[in-house]
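Complex shown without one protein chain; remaining protein chains in place.
For subunit A:
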Amino acid sequence: MRILVVEDETELRELLGRALKRQGHAVDLAADGTNGLHFATEYPVDLAIIDLGLPGESGMEIVRRVRERDLKYPVLILTARSDWQDKVEALEIGADDYVTKPFRIEELMARVNALLRRSAGHAAPEVRVGPLQVNLSSQDVRLDGETMELTTFEYKVLEYFMLHPGQVVSKMELNEHLYDEDADPDSNVIEVIIGRLRRKLDPQGDWQPIETLRGRGYRFRRDED
């Protein structure tokens, strides 16, 4: 997933960036409101973490402009404890959740995952498709009840499919949402990862969960397919 972090405190911003990358997300970092607004409205963002007290455009303004443009991705705001009025106002104009500073990084990651899951329409962290069982919260993947080992990128591709059930996902989309802007990956990498995922998820070749749609991309089977 591609996650935007708008935070003016350098250390916190870098810390969040590292933690999110460790989880396999692509991360865009903005240090002020003006850049933040640019990223938030021009980039294919899946979730934004926005500090309310920012230099330049305020965090509140970014949330407002994002929703004005009908962008529907989840927004998580960061505030100080005593800013209840701001928190409520931000939620009223379209933020989805808040985390109060100071926070533990694990807490924030849990909220991020829950928001991503909820925005894909999953109420529970557990997603089942055929023999496959993915826990989007603990990142635990089981096939026929057996725990599977996946690399970070294999998991991120699988997670992207789980969060976009039944949708056609193009290679370009996977690139944009799973890699940082400056990573410039060879599009061949996606094909290699898809190939490895297919072999791992369907060793016998009788389920075939990932369809290839020529010229359009891939589609992950739905449960009822």
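Everything below uses one rule, namely that a contact is a pair of C-beta atoms (placed from the backbone, for glycine too) under 8 Å apart; a residue touches a chain by one contact, two chains touch by 3 or more; residues count from 1.
Simple rule for what comes next: contacts and distances are computed from a predicted model.
Of the candidates "ABC transporter permease", "Sarcosine oxidase subunit gamma", "Pyruvate formate lyase activating enzyme" or "histidine kinase", the chain left out of this view carries the UniProt protein name "histidine kinase".
Checked against the hidden chain, the listed residues A:38, A:118, A:142 or A:221 yield one contact partner: A:118.
Contact with the undisplayed chain is limited, among A:32, A:61 or A:97, to A:97.
Only one of the listed residues, A:80, A:109 or A:189, touches the absent chain: A:80.
Contact between subunit A and the unshown chain involves residues 80-82, 84-85, 87-88, 91-92, 96-97, 101-102, 118, 123.
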